[in-house]
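Next up is a structure, given as structure tokens.
With one protein chain withheld, the remaining protein chains of the complex are depicted in position.
Up next, chain A:
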Amino acid sequence: MFDGFFSDALRFLPILLQGVWMTIAITLCALAFASLLGLVWAFLRVSGVPILAGGSKTITNLIRGVPIIVILFYLYFVMPEMGVQLSAFQAGFIGLGLAYSAYMAEVFRSGIEAVDAGQLEAANSLGMSRTLMMRRVVLPQAFKIALPPYSNNMILLLKDSSQTSIITVVELSMQGKLIAASSFQSATVFTLVALMYLCLSLPLMGLASLLERKYKRGTR
């Protein structure tokens, strides 16, 4: 079954690499979108204004309750009916980013809330405004607390980017499926695909555990 694995692998590699680039592109775009939107949800959540906090909580719960695939279908097939035409790539990263914004919001919120109450007292007793306290005292510390779970979500996001293949984004898994179908070399192709995903996610895992250890030591 694995006869000539390496020669076949060399043949498939360039095409699969196109898939890798697409996977990286869609993951990065979705990550940026999820992070920004997640920050917005988290800020609303800790704003202290009940209607904003409640609204943010409701929206993120709704997002978390719907499968990513359904969100993708919605953006790709339903939005055009409402006059909003999105390319597969756009629908893909927006849908993925939207879904992950809910998880990122949770990561940021728990980071913000994990900052010691004494820090807020110290900032307040210096006469800092709420915004200044957020910017100079809370967020820098919340950021460090949030980094390990944030990088874990990055790994999940990377793998979930394969779900965009359902709306015709030709990312790594989809590229693999296409080559496998035309070459009848499923074993070689999907082994390669799996290895490539690992090459992408292992460094992220290393980063995550590095950050985790660094944070556990509890400095700075």
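To be clear about the criterion, a residue touches a chain if its C-beta (ideal position, glycine included) is under 8 Å from a C-beta of that chain, and two chains touch if they have at least 3 such contacts; residues count from 1.
In this text, contacts and distances are computed from a predicted model.
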Name the chain not shown, per its UniProt record: "Amino acid ABC transporter ATP-binding protein, PAAT family", "CbtA family protein", "Ion-translocating oxidoreductase complex subunit D" or "CbtB-domain containing protein"? "Amino acid ABC transporter ATP-binding protein, PAAT family"
Looking at the whole complex, which of A:Leu17, A:Val49, A:Ala122 or A:Leu210 touches the chain that is not displayed? A:Ala122
Touching the absent chain when the full complex is considered, from A:Leu16, A:Ile63, A:Val137 or A:Leu192: A:Val137
Note that chain A touches the absent chain at residues 116, 118-119, 121-122, 124-129, 132, 136-137, 140-141, 144, 218-220
